[in-house]
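A protein chain is absent from this complex, but the other protein chains hold their places.
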Amino acid sequence: MNLNMLKNFKMPLSPLTFIWSLIGGLSLVLFSWVSPVFADGSKVPAFSAGNTAWVLASTALVLIMTPGLGFYYGGMVRRKNVLNTISLSFITICTVSVIWILWGYSLAFGPDAFGGIIGNFKYLGLFAMKEVQHSRYDGTIPSYIYVMFQLMFAIITVALVSGSLVERIKFSSWVVFTIVWLTLVYAPIAQAVWGLGGLFQKMGALDFAGGTVVHIDSGVAGLAGALVLGKRKGYMKENIVQPNQLGYTILGGALLWFGWFGFNAGSALEASPLATSAFLVTNTATAAAALGWMIAEWIRSGKPTTLGMVSGAVAGLVAITPASGFVNPIASIIIGFVAGVICYSMVVYVKPKLGYDDALDAFNVHAIGGAWGALATGLFADPLINSAGRGLFYGNPGQMWVQFLTVITVAAYSFTMSYIIFKVIDKVMGLRVDKETESIGLDITQHDEAGYNF
Amino acid sequence: MNLNMLKNFKMPLSPLTFIWSLIGGLSLVLFSWVSPVFADGSKVPAFSAGNTAWVLASTALVLIMTPGLGFYYGGMVRRKNVLNTISLSFITICTVSVIWILWGYSLAFGPDAFGGIIGNFKYLGLFAMKEVQHSRYDGTIPSYIYVMFQLMFAIITVALVSGSLVERIKFSSWVVFTIVWLTLVYAPIAQAVWGLGGLFQKMGALDFAGGTVVHIDSGVAGLAGALVLGKRKGYMKENIVQPNQLGYTILGGALLWFGWFGFNAGSALEASPLATSAFLVTNTATAAAALGWMIAEWIRSGKPTTLGMVSGAVAGLVAITPASGFVNPIASIIIGFVAGVICYSMVVYVKPKLGYDDALDAFNVHAIGGAWGALATGLFADPLINSAGRGLFYGNPGQMWVQFLTVITVAAYSFTMSYIIFKVIDKVMGLRVDKETESIGLDITQHDEAGYNF
Amino acid sequence: MNLNMLKNFKMPLSPLTFIWSLIGGLSLVLFSWVSPVFADGSKVPAFSAGNTAWVLASTALVLIMTPGLGFYYGGMVRRKNVLNTISLSFITICTVSVIWILWGYSLAFGPDAFGGIIGNFKYLGLFAMKEVQHSRYDGTIPSYIYVMFQLMFAIITVALVSGSLVERIKFSSWVVFTIVWLTLVYAPIAQAVWGLGGLFQKMGALDFAGGTVVHIDSGVAGLAGALVLGKRKGYMKENIVQPNQLGYTILGGALLWFGWFGFNAGSALEASPLATSAFLVTNTATAAAALGWMIAEWIRSGKPTTLGMVSGAVAGLVAITPASGFVNPIASIIIGFVAGVICYSMVVYVKPKLGYDDALDAFNVHAIGGAWGALATGLFADPLINSAGRGLFYGNPGQMWVQFLTVITVAAYSFTMSYIIFKVIDKVMGLRVDKETESIGLDITQHDEAGYNF
Amino acid sequence: MKKIEAIIKPFKLDDVKEALNKIGVHGITVTEVKGFGRQKGHTELYRGAEYRVDFVPKAKLEIISPDELAANIIETIEKSAKTGNIGDGKIFVLPVEEAIRIRTGEKGESAI
Amino acid sequence: MKKIEAIIKPFKLDDVKEALNKIGVHGITVTEVKGFGRQKGHTELYRGAEYRVDFVPKAKLEIISPDELAANIIETIEKSAKTGNIGDGKIFVLPVEEAIRIRTGEKGESAI
Partner (left out) sequence: MKKIEAIIKPFKLDDVKEALNKIGVHGITVTEVKGFGRQKGHTELYRGAEYRVDFVPKAKLEIISPDELAANIIETIEKSAKTGNIGDGKIFVLPVEEAIRIRTGEKGESAI
């Protein structure tokens, strides 16, 4: 487009308008000052329609990620489990959406109740919150959209766990798990990392869009679940890998990539330069990671696979998540490429040796990729991008230590709690379907449905 | 993200800038006052880039709903009708998009021509409208995007009707139907409910995003069509239910959910607190409805189905539509959950008894869910969310009566007109394919194509 | 929605706010003047959150177009090539994303290095660019998002070429091609048409969103590739047309349509009236083109096909692209309808006669549709829509000449260069798979994967 | 024992199955096949290009029966599969030497 | 020569194939089929409506063998396909008159 166009929108000017405009302009300015100070004494800025527009759009983008995840996962399983696998993601959207309103948001983002690790009950049922309030987290947007934006993160985090459990978990037990885990694992970690006055927040941990909160805790919970559940029938003995429709997986990967712009660039909570920087490094790291995984596989197995490209892209999205508001473009190429290679190596070298059945690699990609991203943030955070973060390569070795500590603590907490939750559910209602059910497939046995009638 | 980040974008300040900025600022303010009063004497506010950004995004979101609907429907039919079913939605986008520019918008949203039920010809071909005009409906956005936003509603309303008619309607007759029905049924109802000076608008009917305009009239038209067409060959005698690929249905449901944020939150026409409230209750009601349907089915049939979850979500989206700008979060949980249970009950108890073949339940889900949503708005409208609406539970029983009247009138009008339109098309060109065509399937017979070549 | 609602958001006003607001307002104004003049002496306007929000959303929308293109193409090929076809688009996203940061953007949009046809190295690695800079192309948005927005155009342009080459091109050769072609063909054309001081830019060529830059060069490159590669085994002799899953094609078409709103309306780089006009004509032309193709096919072959509707829609999107910021609604109906008929005629009359194997019609739809669109811009450009463009029908016959010259030059340049590039790759590493590989299919042979395991 | 193979129109499958059930046939194996025969396929369109799809989808039934039941089975299939139009299909009868039920090891007619 | 047709449970296919491989059978042709028999199908749900799917997915193996190997093959299939539950399937034996290997033109037992 031609720059001249920008000058074409002259509009007529009537004499009266001057007075009107002054009055209008002033009242606009006055409007901005509804609730002048937040609880912590900081000034409340004016609502910004532009910022609100971007966070609204971002929230919709993050919503579509979870069905995307369902298809990403669903395409990889055997034909007999395709609907069940997708529905694990779908039902998570539903349970978490309701719980979040009732108590989830309050625990995760309400005023700190205790030690910077859990919110209080102030926002139960959102009764005490109105949409015309300014969000405590970014005063330029209404509080309701912040609630929704954060909800979408909670949803996908829980749904990610299912990747380790597919093809053998009971549907009813999964539904219970989503509610319990959201409450006991996700909410405290969100408060500790992102809450005002949260534990790691105060320590100065850098996690722009959820490397720890979203990926490490879910990946580690997946590992715990895989250990409690045990391996799928025939795992490593016969060929139980017959991705029923890789087109679903590519579609899911594409929706994840698309939605992740809302995830990372939306985390700026503003349509600001920082948002655009997060957008840029997100895309770049993702592409580099897809290339990293593809090249590694090409070298090792002699062929570049489409599943490898998509898996690499997801690994890149994971790794750049905590770093996305802190690193510059070239750093994002490195972070992404390395993420692709690391996650591929996990899947081909480490996983078979350790012998756990992390079916669709929630642990191998999300926990490991997320940990790499969190540490890489400590290395590459560039104060010229965001003065709030300065990494090792910019003279601040201490940041690495904070990052490391956060990763370890979050991983340990999530693993322990998740393991206990899975064990208790197993005792109370059984976690795994029986052998015959597993043979027949979960679509028919859990849902009385078939994925395809061709 | 850390609040500190917000402070990082300091920018250098040169002495000259002060003068420039004052001039710039003032001219900005003056710019705002292009066309100071609307025809009705109300002041025209300034264009808002933020609001425009959100309505642009919302319009794109609503567009994707109709292909989404195509996949939602297409996955449920038998393999031999999959392409035809999707194409009923696809062609609707095309015909309605063109008609809307030529005469549809003018009839639906032009200045009232007669009794608050039909617009005049002022905007035929949009000649008399320029993109730099302020929309009559929200002065902060250009008129062209309002035309487009409303177009997307018109498209999906027409496409919804096809759900009752699939697997047996002639493609050519459907094309004719979309044009006639848009003109004679949709346009008047849109004017009456949403037009400035519209009949129900003046009565104070509350319909934020289209419970009556979109769902009741389309669902009722579907019923009329199902009655004129008759049942599919073998309906209730043999098993003609073999959803060819439920993955399509889930994908479609996900795209509907995603796009519906534009539908409901976009209906605020601003990136405002009200938009965020509509966003929040839309998501919550949808999730609750999916749970409602799933639980009802789980209790009755012993299994939770993926089709049930998705169908419930759609029922929730339908029910919250009219209420989305008026109700609070907890009310949305109730509205959604009840919608799921009601629509499920319609499908399993009422439909088989009445014996009409509403093939994919356009009537059972959209008309019934829409009616419940319209009435629920009369119950739950909370003046703290939106001072323009006060429901029964907030001391205004009269609202219920208005809502009831609107529902009944719209349903009666749509049913009568739709029935006549279907009958006339049937007489003139035939509405239904012949028996053999129906056996062979509509993909081959109507389009010379096959859905799958595996 | 009711206009009354707009008045409901009154907010309390405290006495202190007046002072604060004045200070706030002024500092806001001052903020606007960070970098008061661009290199060319023009004033730098303030960042606009609203514009940034829309360009952020648009960039995400354009990203999803390329996987959409993958599915659009992937559904049409034979089952044995479905994954390979989709992956040609997917890998293009990855390679181009990385190259763009390293050198692509600098060559395409950096300050002119030579004759208005190639940028210099100023922005290599984006080192010299910061996200807080104002874009040289629209000062109201940060430079980083302009880089990303333009990246998405580069990606899809390269990916489009694959449509002519599928079912027989070596994957590794395609990867190499994407890198070379981006550098030697796309970058110079982008600079010449859109660069500040670009060759055609200075001549006054009108290309709002990329008729020449995106569609003509890619379509012509596809033709060159098809000629170098030769025909697929069995082309025109046996039936090698067995679209494996037209649902993918419709899904892809829908994602293209959806994303194209970002492509065209985003090209305004502002959430402005012009953006809404581009949005409107994009949708209208697309719908009209789908009808045009469908009607032409209905008349000639006796049946309207779903593939025809979708192909027509894509032809319409292509044709309206250069015109989208210049023409009025009625012109867009004409442009679209004619595009549908022309591209259909190319495919059914011209292609079989010339005998090249443009497998999925990248040339027939994109080059021809793009050329028609570019010329139509010269005919229909309406100064009331955009004073920067005045076409033949509005008294400026010279515009046609400029358009014609641009089309011819771009086509000639792209064809020559692309032909050479394909030839060189063929010599160096081989461009085409061997006969047996082609028989077995590219999914297994290039990727060791199968599209479906049913 | 005999093996009766019947190639029929797919939408007749349910009718044939029920008719066979009524005369006491409880074991059938069905395969989706493509038939080339007198009944011609259909035309498909792909961007204006017409091409013929020669094959017609058919269902193949295989029934192993004791010799004495064979005639009855054949007759039942004939009746229930018939529409009178081209493409109704064929019935072929082949000799079978042995039958074994895997679950029990039963042999011969008792295995069927 | 004999044609041995075995209808078995699909998830037993790998076991049977390997067992046959061990006794020296290297040529098998497998078809996905649907079986109606004593083993009943399952119920599916569609918006609250229950409907029966009568067919059960089965795998059909076809093996052409020299007469003398037939007994051994049958026994091997019996053992490796057996779960003891209803629906384990059947083995049928048919006479074969000739066999030809297309690649070489070999005929009879050497073609198998």
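Going by the order they are written in, the chains are A, B, C, D and E; count residues from 1 in each one.
Keep in mind that, in the parts below, a residue touches a chain if its C-beta (ideal position, glycine included) is under 8 Å from a C-beta of that chain, and two chains touch if they have at least 3 such contacts.
Note that the structure is a prediction, hence the values are computed from the model and not measured.
Considering the complete complex, the chain that is not shown touches A, C, D, E. Only one residue in the set A:Tyr105, A:Phe279 or A:Tyr344 touches the chain that does not appear here, and it is A:Tyr344. For the chain missing from the display, the contacting residue among C:Val213, C:Leu229, C:Leu307 or C:Ala450 is C:Ala450, taking the whole complex into account. Checked against the full complex, the candidates A:Lys43, A:Lys122, A:Lys202 or A:Arg300 give a single residue touching the omitted chain, namely A:Arg300. Residues 2, 6-8, 31-38, 54-55, 58, 60, 74, 77-78, 81-95 of chain D touch the missing chain (whole complex, contact as defined above). In the full complex, chain C contacts the hidden chain through residues 238, 439, 444, 447-450.
Residues of chain E that touch the chain left out of the display are 3, 17, 26-31, 64, 94-103, 105, 111-112.
In this text, only the chains that are shown with their structure count from here on.
The chains touching chain C as well as chain D are B. The minimum number of touch steps separating chain A from chain B is 1.
Note on C-D: its contact pairs, compared by residue number with those of B-E, A-E or B-D, agree for more than half at B-E. With centres set at the average Cα position, the gap from chain A to chain D is 54 Å. Each chain gets one centre point, the mean of its Cα atoms, and the points for chain A and chain C are 30 Å apart. Contact with two or more other chains is made by residues 9, 48-51, 53-54, 57, 132, 243, 245, 251, 270-274, 301, 303, 305, 307, 447-450, 452, 454 of chain B. Shared interface positions of chain D, i.e. residues touching 2 or more other chains, are given as 45-46, 50.
Checking each pair of chains for touch leaves A-B, A-C, A-E, B-C, B-D, B-E, C-D, D-E.
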